[in-house]
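Note that this complex is displayed minus one protein chain, with the remaining chains in position.
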Amino acid sequence: MKLTRRNFLAWAGIAATGAIACDVFDDELKVQSPALIPEDLVSGRDTWYATYDASVPGGQGLLVRVMEGRAKKVRGNPRFPTNQGKQSPAADAILQSLYHPDRIAGPMLRTGPRGSGQYRPITWEEALNRFNAAVNERGQGMALITGTRCAGYATICKAFADAFGGSHLRYDAMDDAAYRAAVNKVTGVGRVPYHDIANAEALVSFGSDFLSTWGNPTAYGVAYGKFRSKGHRGRHYHFGARYSMTAANADKWVPIAPGSEGYAAMALAWGVAESHPESPWVQAVTGEEGPGALRDFMPDLTASILQIPDAVLDGESPNEFFKHLAHDYAAHGGLVIGGGGEAGAYSNGPFNASASLLLNYVLGNVGHEGGMLPDPGSPIASAPDNAAITTLTDWQRIAGDIASGATGLVVIHNADPVYGLPNGVGLGNALENESVAVISASPFMDETTVMADLLIPDRTALEDWGDDAPEPAPGHRVYGVQQPVVNPLADLDPRSFPDVLLSSAADLGRGDTMPAASYEELIRANVDELGADFTDALKNGGWWDDRMVGAASTPSSGLLDEIAGMAAPPQMEGTGNFQLLPFAHNTILDGRNAHLPWAQNAPDPLTTVAWQTWVEINEKQGREELGLREGDVVEISTSAGSIQALVYLNPGAPPNIAAVPMGGGRRAGSEYATGRDERESGNVMSILAVSANDSGGLTWSGNRCTITPTGDSMAVSKMEGGYTSREIGEHPAEQVFKTVSEGGH
Amino acid sequence: MPNASYEHKWGMVVDLDKCTGCQGCVIACQAENNIPINTKDYFLQRRAYEWIRIERYWEGEYPNVKARFMPVLCQHCENAPCEPVCPVYATYHNEEGLNVQVYNRCVGTRYCINNCPYQVRMFNYWHPNWPARLENQLNPDVTVRSRGITEKCTFCVQRIRRGELKVESQGGQRLNDDTIAAGNYDPACVQACPTNALMFGDLSEDRQPSPSAIKPYFDDVNAHPGHGEHDRETRGYRLLEEMNTRPSVIYLKKVDPYPLKGGH
Partner (left out) sequence: MALAGLLATAIVAFIVVVLFMSWFSNPPFGWGNAPAQPIPFPHTVHAGPVEEGGHAIQCEFCHRNVTTGAAATVPAVEVCVICHKQVNGANAKADVAEPETLINIQRVLDKHADGRPIDWERVHRMPDHVRFVHEAHLRFLTQGEERTVTLPIGDEEPMQLPVPVQEACSVCHGDVASMTEVQPQDGQSLKMGTCLDCHRENDVSTDCTVCHK
């Protein structure tokens, strides 16, 4: 019993009747002198270490405050060229990964049936022996499934898989396959381009939620702040089917039909060509044919595809609307961003992405300040290309191989494909094949890890070495270096997965095929190769060029024809009145942060909901047509399955759109991730139809669904209405949140 | 340390035109200030608390709709309604313009909470529980508040104090915008904000020749009273200005080139 000021009176009362028990402050009575004096163990003194986190979109350079050997706070590294001293809320939350109560403690061996989560602890020696034996016996055809981290990490994983005749698969739930394919086609580079929003004069975005989860939202946020601070305040238009954070921040949101982003981009290209036929950029794209080359995309002709509401057109014809917009943008050298994320996840995703990229060429806004900056290439040329992210078609093949036993060993690190891939892919079922050995290296239990026979606890980002070539890189090459800022937690005894691979390869006599003896050594070698000093790289959190690499700014001939030939309205999977639009949660992302209390308790920016899975439905439609109220439990059914979610009536959501955040519905792992019932927590990824577009990517935006009330309802846990400064004084919103139509300072 | 030779007057500017609602400030604050995890139950009981929160207002409806994001934190009012109602002087205004909450004095009457027009004072309804091991993250510079007392934004006074000590020990220079940013002495929310929608600085009069970048906004707002708001040269305004609480936080109006029809 600790005596606090509060329960003091209670104690005093008890004491007065004669029973005084005063064993107070027990834990405060000791002061420990450590055996050694590392500089970060001095009590009361903080040390800041530069490191890097690859778990947030785009990757971030971080500084971590360490006191008495414990990490206390994470902040953006001011020197790091992308996030420039700022951090996303998800990056702040990685601290909780380190000290999470539900981390896997020591290596474990499965004792119960597969998926039961019953394990017994074993020694590292036994774990490594089992790992080596599995690789030795079943390495041929092994599937090594990892996250998308590239550079040295991918080099090691690929070398390991190759050494034993297996394959290295890289999982990304928000796989941007269509966008990557389009980037490759349009810019000729395998890595995604950066958009210099900070120096742009005007901005137009297509679908991608770049202020929340797409690209590098923190870097783009920094740039967006600069974009908004300029003397001449540029305007931002957003075209998209969902009222996303980016749509909410745009000066004007133009709602369009789901999957018509490409048509919107081509309509704007048409407008630019019409209003500036003399522009060399327009001529370079349209060739001899001139603006006529774009006549098929004249907005009046595609109006039925775009479906822009009359209230937004405001009396103009679509042609006039886009011409006006084009006039503004061409005159101001507008920058175009988007085409990826939800825009690319339709059957016509490659067209949407290519058209958005092409528009920058039409506006002459490629390869220079304020424009789109094609990637200069990976800083680690020897590392596997980032474009090689495993796509849906590959996942289907692999699930088949596992089910049939052709793949005898699955090793998973830093990926949770069982959770993130649609149920229809069948990976979860395939992993129930007992003849296949499954090994997971993870600090936490999750849907994929729970299928493992052997658990080897992994280190979290703050305990481990790491490297990455973040993308988008800001127009020049960036190499991020992650160093351990605290000692690995001794009671958990986690080990670095790449090092486990390297030592295993050495034990099995394949050490010579591996790039280095340890991950740290490889990072040192990579830094050397870049001509940098390792100590400097650690101090800075990485290495980067100080100059922009010249980039191609003219499109290849025939590109327009090729893209125009791809144009097709999106084909949706299934039937139903609603378009199901999943989106990555602002802090939980694709579900990878679901175990972090801070990520869970951060309210969603637009709905302010926390902890639960909600479905955003147009307020008017929900209330008047469907008779729904907030908190009603509805069944969301696609052609592939159904989940439940709580209704949030959103005045901004377009009718017939059901937007559902990813990251809910976890059924294995930490209490923070799983502790809700299925009515309020559903995994929207699981019910997506298994369907890929030409790039091989999952068409996760392209599902129709029905919304059926279950008759049940629950309270929605949200911030909205809890505290508002307007309610207390009964002030209308505009007296609290003030606006002006033109900017001063 | 507040020193006889240096007076500070801390203030903040919130640019509504730059806030994207990303919640970066909210989580940075939670991490810095040992704010307990807001569980689902806390939300359902309307007792979830954040020292800085993003309020979201809807204007209009689809398709002409605007979601407005506004960060709201303790306004550190010079004329604070919370201060006179505290029966035990647990809240007071200090010389640096901070509205201070003294946790040790607070007896939990919640009068201040009721009297705050901004609803930024938070009451600890529960014991501060941290799951095992997560307490390793707790910031030793900030007290873990016990159950039954009121707490609120401090402008991260622990960082200001660290900064003052640092500059003092290095020859008595005074904190300015640059040293604050370089030393990580900004409040955690200001440091985290990707778009720099939050700005922090020293408003004291004698700050020549390098006044804080936020001073002009305060000068402009101070020069024109609430009813003369239209004369202001900046977008600055104070939240619920007509209540005459004289906040140390100034908001800059959102620039909206396409206001809703029939709006204001």
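A and B label the chains in the order they appear, each numbered from 1.
FYI, contacts are C-beta pairs under 8 Å (C-beta built on N, C-alpha and C of every residue); 3 or more make two chains touch, one makes a residue touch a chain.
Keep in mind that what you see is a predicted model, and the values were worked out from it rather than measured.
Engineer: Using the document's definition of touch, tell me which of A:Pro34, A:Gly165, A:Pro280 or A:Gly565 contacts the absent chain.
Structural biologist: Answer from the full complex: A:Pro34 touches the omitted chain.
Engineer: Out of B:Asn94, B:Asn114 or B:Gln173, which residue would touch the omitted chain in the full complex?
Structural biologist: Going through B:Asn94, B:Asn114 or B:Gln173 one by one, B:Asn94 is the residue touching the chain not shown.
Engineer: In the whole complex, what residues of chain A lie against the chain that is missing from view?
Structural biologist: These residues touch the chain not displayed: 8-9, 11-13, 15-17, 20, 22, 24-25, 28-37, 41-45.
Engineer: Residue by residue, what part of chain B touches the chain that was omitted?
Structural biologist: 1-4, 92, 94-96, 98, 100, 102-104, 141-144, 154, 157-158, 161, 165, 168-169
As a convention for this text, only the chains that are shown with their structure count from here on.
Engineer: Can you check how far apart chain A and chain B are, centre to centre, with Cα atoms defining each centre and the answer in Å?
Structural biologist: Distance between chain centres: 30 Å.
Engineer: Across the complex, what residues on chain A touch chain B?
Structural biologist: Answer in residue numbers: 4-6, 44, 48, 67-68, 70-76, 83, 85-89, 92-93, 95-96, 98-101, 103, 211-212, 217-218, 221-222, 224-225, 228-229, 233, 235, 243, 245, 248-249, 251-253, 255, 309, 311-312, 489, 586-587, 597-598, 601-603, 605-606, 608, 610-612, 618-620, 651-655, 676, 715, 717-729, 731, 733-745.
Engineer: Would you tell me which residues of chain B are touching chain A in their complex?
Structural biologist: It is residues 15-18, 20-24, 26-28, 30-32, 37-40, 43-44, 46-48, 50, 53-70, 72, 104, 116-120, 131-140, 146-148, 184, 188, 191-197, 216, 233-235, 237, 239-240, 243, 251, 253-259, 263-264 of chain B that touch chain A.
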